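Take this structure, written in structure tokens, and hold onto it; I'll ask about it next.
All protein chains but one are shown at their positions in the complex.
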């Protein structure tokens, strides 16, 4: 077996450093027949000094992909496709269909009058609206109308479906899911709704009106689930909050003015496995580099600028999507001296934090800025 | 000793029912000399079938008190008085200076240019603005400007002081504190600020702008204290939230549309010992009676109507204050068929909930309405 | 009214210091008629610089009380008395029947074959066995056999009853309850069991066997209640644990080697309002003085020694009970150089901690020891 011949010697005290000998190779073969192997042949590989992500830092430019996304309307029906989605396929993560780390992302398009069938699954999903009017989502009987830059949850286990009202326009949004993670953890279950569609049993947008109020909890409101009851986060109020915060705080040297979308019940992440944030780079703002564990997928929702990721510069403008893999150095810059730029970010911070695996480091050298290769 | 001769016999199985005899009375005297007593002489008193509050249900009408409050300006200086406050003195709780249960409340008046000296204490305080312009509070270096119906916290242990800007108008607000409770628990500490005034070290209103956003947590925001970081809750946004909730939910049969002011970090009560809520009685709304443990002090901040408390009707209008003692039946009615009415309520629910003592009961008879005596 | 004439002037900046004048006295009368009063007349009283407990530090010697307790058997039946208990009546707290602070305590005696009627209440109770054999308690269908120094819970809301097996001996135990507190909070409810006795529906001592294991949680064990599922804490295992800890840690300068009885689900206090601990003073050990908020009632369960409380020395021996009021200086000493001494302590720490009112201070002067007056 190929594995038997692995060897990752390091000449460092405390690390494995065993030379292959005929006797040892025979021993390895012997172990292999018993479903066993010698740790020292792989120890240095499976206990690296620090993480090196399999994901490739990259950008998906909306100008490149938009036409392809729209073309899918002519190529497949929602009935046959299930959902008409073009997904982001990181070359380092093709085997698990991930855009970065264990996060899946796709661009979904829907025409007025179309409706995807209702279903549910163990994976958790978000939606971030990119363009078009009339889109709506139904989650466990709660209908939400959606406009550009609105952020919507379809948490694990909830029945959900998407549609565009017949009086709307073609809509495109970004889907984000933890499907790769849940598959890796061998815990994904999937069900099609018996009726293929849900009844809307609550007033439209009721969860946002009930739970999305500043410093106010609804009387009688009891919510014990592992995700936020505030299924939709509206852009207007988010941008207003960011602007207010920008006027009252310095922000972060690494992120500008950043707010996490939160579960209002406990101020934690919106769902058990996926977090999300919106950040503003003020006019002329250029952040300093840091790196941390966790995987991050950004969508530019306002303005233009660039990010430097592991020493490579990525220029971006509205609707572009780019990723920052785990433990990759990254810094951001707003290209405008007069307008702010805003970045939506989907991440797996809940996983890293709950499992005690979050670690962060600021770049000390060179004034906190990476040399660009 | 008088106590030796207490007796509270009940002729019920499982309850104390011991007749005084000469032998027993001598025995009681004997025990008394040793710092002891017989439980059965007081058991039925100290283990009542259900609570009977010492507090008297009552209303303090602003029309009656406002002149007296304003008159205090001529009678005492803030320097000599400490704070120029007329407090609400429930006849059943005069010994502990409480308005209801263990809650103290007073009406404080301050003229433009006046400033009370900074101090701190173990007791927790709230302020609810009744009239005037230019009032502000400073809490641990955070300055907050205050308008009518704004709700402000000065949590236990925080340095705080109040003032009215010199360009303002005479201001009156309601103070609410847990002083009686903290005294009863023998845990009150008091300190005067060494400079008698604090420096303002943050942007004005920064805590509300940072923590008071719908479904958004500030990046890097870490708050571990036992009270809300959102020190001020503004009326405009609260009323807007209530109106939105009224359109999206049925509300409660006992309270109309009610929202608790919350600590945005955990959606719990604003402070460790005091909670507060704002509720809207929709046009024509009349709630059904219930009773529960905990003490409640209402201020009418919009509209007029009446409440029935333990069978007695109290008519109220804007700025009136009334109390609902523990385990007292109560129901509310809006007098208007076209305008909503809003009630601010200060309570000790955090104490009742944390200690496992909250209990609630709806009135079953008579369609849920009390006969009025 | 007498109250109108209160005045507590202090000549300190930031404190109330208003002289009575005829005009002010008339004003006070006027306010009094409206259910109001001027804060500055009482501010310095209700906002003290630090707590001064109403409770008197004192000791109840078992040698003095034991005969009286046993005599109650001849004087009253359990049926008539409800429970045959002599309670500890702190002279500063007679009005609320408390031994210290808001804690009630009594000595209950029961003869073989006697059984008290089952009931439940909002108040929480503990029992600490002092002498005798054959006593048992039933809590919500769980029967527990009791020996000397065993510690038992009857949490708020649980059905409970006590008895002594007919083959046993006369038993005496200490009851401890939060009755004064729950009464003060106007939240006490009482019910007699419809059958006056419960069925035993679980194996004897099952809760201790299920939940009282070192570092082990029972599979399927789900416990959400606000109190410990481990209703009985046995002396043998407690003493063994203390001895083990004494060999592996230095202990506390103020308490020797102390362990809190805990709720094994969250390692918090055993009940929502009452905590308890057992501490060992090693041979020759003399602790240093400190003071803190909260009320504490000690029972000596092994050895003899003395405590100094607010400068007064109290000598104690097995079964004596003494109290340390809130914010009173206290230190303890074991009289023996060869034997350890053990103190059981009942307290209201859960209340102080949950309400954010716990504060502690070590005595800095005189090597940490109080001068004895």
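By letter and in written order, the chains are A, B and C; residue numbering begins at 1 in each of them.
Here is the rule we go by: a contact is a pair of C-beta atoms (placed from the backbone, for glycine too) under 8 Å apart; a residue touches a chain by one contact, two chains touch by 3 or more.
Computed from a predicted model, the values in this text were never measured in an experiment.
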Touching partners, among the displayed chains, of the absent chain: A, C
Sole residue of C:238, C:273, C:334 or C:370 that reaches the chain not shown, by the stated touch rule: C:238
Contact residue for the chain not shown (choose from A:12, A:200 or A:362): A:12
Selected from A:180, A:221, A:256 or A:303 as touching the chain missing from the view: A:180
Listed residues C:178, C:255 or C:285, member touching the removed chain: C:255
Missing-partner contacts on subunit C, residue numbers: 203, 205-206, 208-220, 228, 230, 233, 237-238, 241, 244-245, 247-249, 251-252, 255, 257-262, 264-267, 277-279
Interface with the undisplayed chain - residues on subunit A: 3, 12-18, 23-24, 27, 30-32, 34-40, 42-44, 46-54, 58, 60, 64-65, 68, 71-72, 75-76, 79-91, 94, 96-97, 101-102, 104, 106, 117-119, 121-123, 156-157, 179-180, 182-193, 196, 226-227, 272-273, 293, 295, 325-327, 350-352, 354-359
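Here, only the chains that are shown with their structure count from here on.
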Chains contacting each of subunit A and subunit B, listed by label: none
Interface residue identity across copies subunit B, subunit C - same or different by half: same
Chain centre separation (subunit A, subunit B; CA means) in Å: 45
Geometric centre distance via CA averages, subunit C-subunit A, whole Å: 53
Approximate Å spacing (C-alpha centroids) for the pair subunit B, subunit C: 29
Sites on subunit C at which at least two other chains make contact: none
